[in-house]
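Excluded from the complex is one protein chain; the other protein chains are retained at their positions.
Chain nomenclature is as follows: A and B, assigned in order of appearance, with residue numbering initiated at 1 for each chain independently.
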Amino acid sequence: MAEILRVEHLKKYFKTPAGLLHAVDDVSFSIEKGKTLGVVGESGCGKSTLGRTILHLLDSTDGKIYFEGQDITNVTKSQLKELRRNMQIIFQDPFSSLNPRMCVSEIIQEPLEIYKAYSDKKEMLRRVAELMNTVGLAPSLAGSYPHELDGGRRQRIGVARALAMNPKFIVCDEPVSALDVSIQAQILNLMQDLQEELGLTYVFITHNLSVVKHISDDILVMYLGKVVEYSSGEALFEHQYHPYTKALLAAIAIPDIDRQNERILLKGEISSPVNPRPGCRFAPRCEYCTAICRKKAPVMEEIVPGHFVACHHVRKINGMSEEK
Amino acid sequence: MAEETRKNNPNAVEDISMYKKQSQFVQAWDRLRKNKVAIAGLVILVILILGGIFAEQLAPYGYDDQDVMRRFTAPCREFPFGTDNLGRCIYSRILYGARISLLIGFVATGMGAVAGTILGAFAGYYGSKTDNIIMRFCDVLQAIPSLLLAIAIAAALGSGLFNMMLAISIGAIPRYARTVRASILTVKDQEFIEAAHAIGASDARIILKHIFPNCLAPIIVQVTLGVAGSIINAASLSFIGLGVQAPTAEWGSMLSAGRQYVRDYWFVVMFPGLAIMTTILSLNLFGDGLRDALDPKLK
Partner (left out) sequence: MEKFLDIRDLNVEFKSDRGTVKAVNHVSFHINKGETIGLVGETGAGKTTTALSIMKLVPGPHGKIKSGEVLFEGEDLLKKSEKDMRKIRGGKISMIFQDPMTSLNPVVTVGDQIAEVIKLHNEKKSRQEMKEKAKQMLELVGIPASRYGDYPHQFSGGMKQRVVIAIALACNPELLIADEPTTALDVTIQAQVLELMAKLKKELNTSMILITHDLGVVAGECDHVAIMYAGEIVEYGSLKDIYKETKHPYTIGLFRSIPNVDKKDTRLIPIPGLMPDPANLPKGCYFAPRCQNKLPECDTCHPETLEVSPGHFVKCLRVQKEVESHG
């Protein structure tokens, strides 16, 4: 399968009064066409920043981004506009991501207007109607305003807007976190159907592990701007190598009374990403932490084929023989 | 339910042009109509404006018709609001004065609002240095009491109707710039602005289509309330002799001219004062109602 997006050593630092905030710190991955990469982590781990940096909604500090083999790290304004036909985003909050002063059809047709996709207004409206049908919005809602609709329908509007220019690649930033479970399932199904029908590639950002397992082919686990574990979704849920991933999965509340997790309770809370200390970012909360963890940052290592982990003690923790 | 059937009818694309949206101004007007207090304000305001427009037809006398023999006549059938020190009909002068006072109120506010909105929009959207320069300029303006500033400008430019409006509008700029800047800052951080960037919208499009319509409500409200302030300022300037020159009728200058006779003849200041008060009250009531009506999230 062809690779559609490759990210190499991507970094995004923010200047804050307190110092440099390392939101995304040396992240690398690649996605094949038509696949879904799940990015998981807790609030403040830089997952949303990662998505926005790929789309050039934020400027990257360092690193390279390749889209369909082309280096898109530095692009001009007009190149960027072209690029955005192909790369889109769906936002988390269906309330603030839609302009309250525009009605449903105006919101969906805006990208068509920007790219002057249709010279004929009638044809454009037809395309809007088609898009509304694609995402399952009743045509009668065309003249409604977002505040008149519920969260699920609003999220459908956001999906339709992202689809308007037939993109190849969509960053989904927590698209179902603000929705109720029954609606969440509707939107997840919709997104999977669209992926199948249109051959879309997703980067799916979420904190919800059940959702990420459900939708992703590959999973990237982030902690404080760093990738701690990266593998196929199945392999990750089969066996977690990094102590943080272990704790994260153990913390899921499973809706099954027979299968209650032995919770691995993590000490403390996520520390600040501003001027991080040298060494492993997870060290202060890690039960296996030793002197080396506080001194040297671990590098990504392919521990079994296709399974990357960044941890000094990964072999010891998982009872594997040391090798180098 | 269309939501669930999307897979079954890929060709069932309906013509959606029939589902026209209801303009938000129509919706806002519907909400405003339900607010009796605001409508009362609007009605009073319209009566005052009509009074000014049809002053010639409504006023029994000209604004400059003097009858020195009948100076300080108490309100009677002939002179409903009495006469002033030169024997002019106060009722007629208030009608003619409405023209000038309301004109000053709306034009001065309009000029200030336009200038302030543009400055505030630049400050809010571009931020950093632009923001700093503009806002510090506004700080300087605001550091001087607005009336004092208006006096200084009016004194420098000389008295006269237009100069007075200019003086008042300059003093009003910081308020609008601040309001606009603040609302742009709140709107700018919302995800739909980011969404607009993501679909490749240009800066101009984002400002005009996404940010501005969402900042309009506070500006409109500020303007309605600002008109009242401008009328008061104009009245104050006229009161100290820097505004409209005699014999032009203007509410503030009528008040000013009458002040020395207030001990003996209450009606000389009472009615111009009441006219100013009624106008401002109606504008405030209407402005408050408008603010509520313009919020799209209210149902």
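Remarks
The rule we apply is simple: contacts are C-beta pairs under 8 Å (C-beta built on N, C-alpha and C of every residue); 3 or more make two chains touch, one makes a residue touch a chain.
Since the model is a prediction, treat every value here as computed from it, not as a measurement.
In the complete complex, the hidden chain is touched by one of A:T36, A:Q184 or A:S231, namely A:Q184.
When the whole complex is considered, the residue among A:S210, A:N275 or A:T290 that touches the unshown chain is A:S210.
Considering the whole complex, the residue from A:E82, A:E123, A:D150 or A:E302 that touches the absent chain is A:D150. What chain A contributes to its contact with the hidden chain is residues 42-43, 150-152, 180-186, 188-189, 192, 207, 209-211, 213-215, 234, 237, 247-257, 259-260, 263, 265-266, 269-270.
Everything below uses one rule, namely that only the chains that are shown with their structure count from here on.
The distance from the centre of chain A to the centre of chain B, each centre being the mean of the chain's C-alpha atoms, comes to 48 Å.
Residues of chain A that touch chain B in their complex: 52, 55, 57, 80-81, 84-85, 88-89, 91-93, 96-103, 105-106, 110-111, 114-115, 122, 125-126, 128-130, 132-145, 147, 153, 158, 161, 164-165, 186, 190, 193. For chain B in complex with chain A, the residues that touch the partner chain are 1-7, 9-10, 12-17, 19-22, 24, 190-192, 194-202, 205, 209-210, 213-214, 296-297.
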